[in-house]
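Note that one protein chain of the assembly has been removed; the remaining protein chains are unaltered in position.
Labels for the chains are A, B and C, by order of writing; each one numbers its residues from 1.
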Amino acid sequence: MSKLRVAIVGASGYSGSVAARLVAAHDRLALAFATSDKLAGASVAVHLGTVLDDRQIFLPNAAALDRADACDAVILATAADISMRLVPEFGVRGKQVIDLSGAFRLDAEAYPRWYGFEHAAPDWLKRTHYGLPELFGSPPAGSIVANPGCYPTAALLALAPLLRDKLIEAKGIVIDAKSGVTGAGRQSGDAYSFAEVADDLHAYRLLTHQHTPEITRGLARTGEPRPSSDVQVTFTAHLLPLKRGLLATCYARPRSGADAKRVADCLAEAYAHTAFVRAVPPEQVMLKRVVGTNMAHVGATANPDVVVAIGALDNLLKGASGQAIQSLNAMNGWPETTGLDALQRISP
Amino acid sequence: MSKLRVAIVGASGYSGSVAARLVAAHDRLALAFATSDKLAGASVAVHLGTVLDDRQIFLPNAAALDRADACDAVILATAADISMRLVPEFGVRGKQVIDLSGAFRLDAEAYPRWYGFEHAAPDWLKRTHYGLPELFGSPPAGSIVANPGCYPTAALLALAPLLRDKLIEAKGIVIDAKSGVTGAGRQSGDAYSFAEVADDLHAYRLLTHQHTPEITRGLARTGEPRPSSDVQVTFTAHLLPLKRGLLATCYARPRSGADAKRVADCLAEAYAHTAFVRAVPPEQVMLKRVVGTNMAHVGATANPDVVVAIGALDNLLKGASGQAIQSLNAMNGWPETTGLDALQRISP
Amino acid sequence: MSKLRVAIVGASGYSGSVAARLVAAHDRLALAFATSDKLAGASVAVHLGTVLDDRQIFLPNAAALDRADACDAVILATAADISMRLVPEFGVRGKQVIDLSGAFRLDAEAYPRWYGFEHAAPDWLKRTHYGLPELFGSPPAGSIVANPGCYPTAALLALAPLLRDKLIEAKGIVIDAKSGVTGAGRQSGDAYSFAEVADDLHAYRLLTHQHTPEITRGLARTGEPRPSSDVQVTFTAHLLPLKRGLLATCYARPRSGADAKRVADCLAEAYAHTAFVRAVPPEQVMLKRVVGTNMAHVGATANPDVVVAIGALDNLLKGASGQAIQSLNAMNGWPETTGLDALQRISP
Partner (left out) sequence: MSKLRVAIVGASGYSGSVAARLVAAHDRLALAFATSDKLAGASVAVHLGTVLDDRQIFLPNAAALDRADACDAVILATAADISMRLVPEFGVRGKQVIDLSGAFRLDAEAYPRWYGFEHAAPDWLKRTHYGLPELFGSPPAGSIVANPGCYPTAALLALAPLLRDKLIEAKGIVIDAKSGVTGAGRQSGDAYSFAEVADDLHAYRLLTHQHTPEITRGLARTGEPRPSSDVQVTFTAHLLPLKRGLLATCYARPRSGADAKRVADCLAEAYAHTAFVRAVPPEQVMLKRVVGTNMAHVGATANPDVVVAIGALDNLLKGASGQAIQSLNAMNGWPETTGLDALQRISP
């Protein structure tokens, strides 16, 4: 059985290096090459820390397109403005493309406000599939995959079934989310130094975080589609003093009939037949039960004033590179769990 | 100058031991005695870790009342059901009393639902002062002080001025709070073991936390008093993997005229002349800037859909024993910062 | 291809649950059953947090022997006194046995002093193989495997090649080791609570730790065997405020010819052809590069006064259950890395 050859562009960042490890350990995938300007020339095996042949080395990013013939698929772990240019290049060459950035997750008109640039490839936006399989199914043939953001994955998994089943209002939703530092990507500088982050907690990008329109759009396309303007979400991100893991606590106004049992049942039914999402009591939605795995846990409860729904996942796996592998499995007709079921929970 | 003799009942718990350290280091206070069944007979100085005479030892809790003559004031760091009985005993003996539990913070009728017992001293409830000085002033002569809970202190400091100035609606308030493990008091058992708490985050006592009615009541008594039923708050507590520090992110519906500038100005003005509350931009409300000190930081912003107000403090100081010393200073006519201005921020 | 059926006895502890996860994810192994008095009746899949059939439940420990027919191999994650009794029982039934406790790692006469009991099965001690494959090879047919302790694995991997190649003296060795809290097994009680362990560090069982004679014996059997009395080791364990990971910093007196280059080369050559031990510069022996994987990293340097050798590993994988799977692979003639090469480093 020959393996699908996968290239990773931007493999020294957190999600890129996790993607490379997942590819290296996947029975059906082979690492075609990995690029990183920072690590160009260094051993991939040493950097990944895995049991691999030591001879493969990181290429510079600029070599990625030149080497496109050497791969069947590519995972882009690059900044949004770079992905915006690379996705069409790999797309026209007929490669399977999964983009981990936000460059293909919104409608074109949203980019100037939320990402600070005009979208350079609006026609490619129409060919992208938003790769959250439990809510939006498998990618159609020939599509490229916009891999969802970490916060949107957690929030949408917790809220979308409740909105679809008309248990919550689409307006007045509050999402209070907390993420470990790898969610921000590899950063240097004082703000991410140990002595600044440890034992701290604070909110960031208040009311301006670019995942807000992504969540709104995802909710608008849930159940009977509606215009994004019919959905109103307040989203807050906090920086947690831990490496991996993201928890989103969501508040919504109940619609008639919503009570504690019905909202819990709604989530249980929505995910009963999925491999990677498990509905649990909301106080048991815990980082420690999902970090290190591709699982998301969700739970909900309600009283007459409010529905509370909570989602948790590992921001580098189900919130990024693990979900990318799910999509790659789906695009190639393999079982969804291939290469993901040996991942081990970190908490003992 | 003779010192006020202060007894600490329940001095082996987290807030009790911090109270004892504050008394020991305070120029106007002397530690009359400290009780703890767990540490009875052990050296107070060794346990507190301070520069003190080694001869003082912990007494058993049962000795507290017998020794009442030896103290002028008492800080009760006991469970609510025990405080409910001890407060009147020390009160009738004419002692200055500060109770760190929830036993005297609510109206009598709220206790069965939120604390699981009928209140045994409802007449004493009327003589208590809710000791949050920046919002409710100094304790009247002869009153006993119900020291506020850690979550209510942070939430009320962030929200009360906004409600008083009619910038937010009193209904539909969401408070998403996160606290380090000492907020739960000294606990043993698996759930609080290092391997269970480290690198984790989860919500607890969802929709049933006993600080909910305390916050509601505090807001109802802000500005023009209104019935508690006119205020509606959803409160969620999360357990953070750190020892000390509490951050409350609060969401409210804006009233007309509320915008980012007005809500920020409202907090700045409210606390301009206080020693222990500082208004800062909301993304700069950070645990690391307050932990180890008696300071609370608050900040707010808004858009047309929502007002976000954030408060942070050290749950053992401004959220418990530090605030108790503020009240004790006020009761004795000393400057509010006495014994609290040498506290040092932990984050370097 | 039928799978080898493996039972785990004591599967709710840290090393037991990691062993169960490794078995569940291993292509050639099936989880026959898992026992735990604490979790008896609970879902194994839910507890393990993996992608598994939810129907399998934990059995009580007492059921293990009765169900022996249902397994081909057993991993004992039980206390030493229990393993001492169970190993012979499974051994006489012809099962492959791997014992994670210290019950079969020393000579019989050492047990009263270091473990506090007379050994009840001294004849079985002779049939055990000390399962540290990189130093002591594969288990002979019919042997049972005494899986090494976490500290001895790290210390022996760092020191044994240096002693064998006559670069260090056998006396006057100092091993200063530091381990995350899971090294102590699942503990409750104040001493292991988050608030006691976080931000702390201290030594424990000073000069009395039971891993001391295990290290001494391992060194004595390295190279040309010598009596244990010719080896003298001082061993100190410290409790680190993190969950997983162990680092041993070892100091020895140099023999003639030992210098920085020779000691580094010695380790590089010793492990050049191993899958799970990698020699690196000693300042690059870091917990973050091994935790989550079955790798051990070792490094050494020297000056005329001292040889310093450092070893690091994940105490639950290469220091416990991962190494057990290595032995199980060897006993069954499978590639050594089977079921271990998909493990992912935790640090991103």
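Methods note: a contact is a pair of C-beta atoms (placed from the backbone, for glycine too) under 8 Å apart; a residue touches a chain by one contact, two chains touch by 3 or more.
Computed from a predicted model, the values in this text were never measured in an experiment.
*Asks:* If the hidden chain were put back, which of C:Gly142, C:Gly172 or C:Gly189 would touch it?
*Replies:* Candidates C:Gly142, C:Gly172 or C:Gly189; residue touching the omitted chain: C:Gly172.
*Asks:* Which listed residue, B:Val18, B:Cys71 or B:Ala155, touches the chain dropped from view?
*Replies:* Residue touching the absent chain, from the options given: B:Val18.
*Asks:* So which of A:Val197, A:Ile215, A:Val233 or A:Leu343 would be touching the chain we can't see?
*Replies:* Only one of A:Val197, A:Ile215, A:Val233 or A:Leu343 touches the chain omitted from view, namely A:Val197.
*Asks:* Which of C:Ala203, C:Ala220 or C:Ala275 touches the chain that is not shown?
*Replies:* C:Ala203
*Asks:* Pick from C:Ala45, C:Ala195 or C:Ala279: which residue touches the chain that isn't shown?
*Replies:* Of the candidates C:Ala45, C:Ala195 or C:Ala279, C:Ala195 is in touch with the missing chain.
*Asks:* Touching the absent chain in the whole complex: find that residue among A:Ile8, A:Ala103, A:Val181 or A:Leu206.
*Replies:* A:Val181
*Asks:* Residue-wise, where is chain C in contact with the chain that is not depicted?
*Replies:* 172, 174, 176, 178, 195-196, 199-207, 232, 234, 236, 238, 240-245, 247, 249, 251, 253, 282-288, 291, 301, 303, 305-306, 308, 310, 312, 346-348
*Asks:* Just checking the interface: what residues of chain B touch the absent partner chain?
*Replies:* Within chain B, the residues that touch the unshown chain are 14, 17-18, 21-22, 25, 48-51, 182, 186, 243-244, 275-276, 289-290, 292-293, 295, 316, 337, 339-348.
*Asks:* Using the touch rule from the top, list residues of chain A that touch the missing partner.
*Replies:* Interface residues of chain A facing the absent chain: 14, 181-182, 186-190, 192-199, 241-243.
Please note the rule applied: only the chains that are shown with their structure count from here on.
*Asks:* Which word fits how the chains touch one another: line, ring, star, complete or other?
*Replies:* Graph shape, chains as nodes and touching pairs as edges: complete.
*Asks:* Can you work out the whole-Å distance between the CA centroids of chain B and chain C?
*Replies:* Distance between chain centres, rounded to whole Å: 47 Å.
*Asks:* What whole-number Å value describes the gap between the mean CA coordinates of chain A and chain C?
*Replies:* A distance of 36 Å separates the two centres.
*Asks:* Indicate the residues of chain A shared as contacts by at least two other chains.
*Replies:* Counting only residues that touch two or more other chains, chain A contributes 243-244, 346-348.
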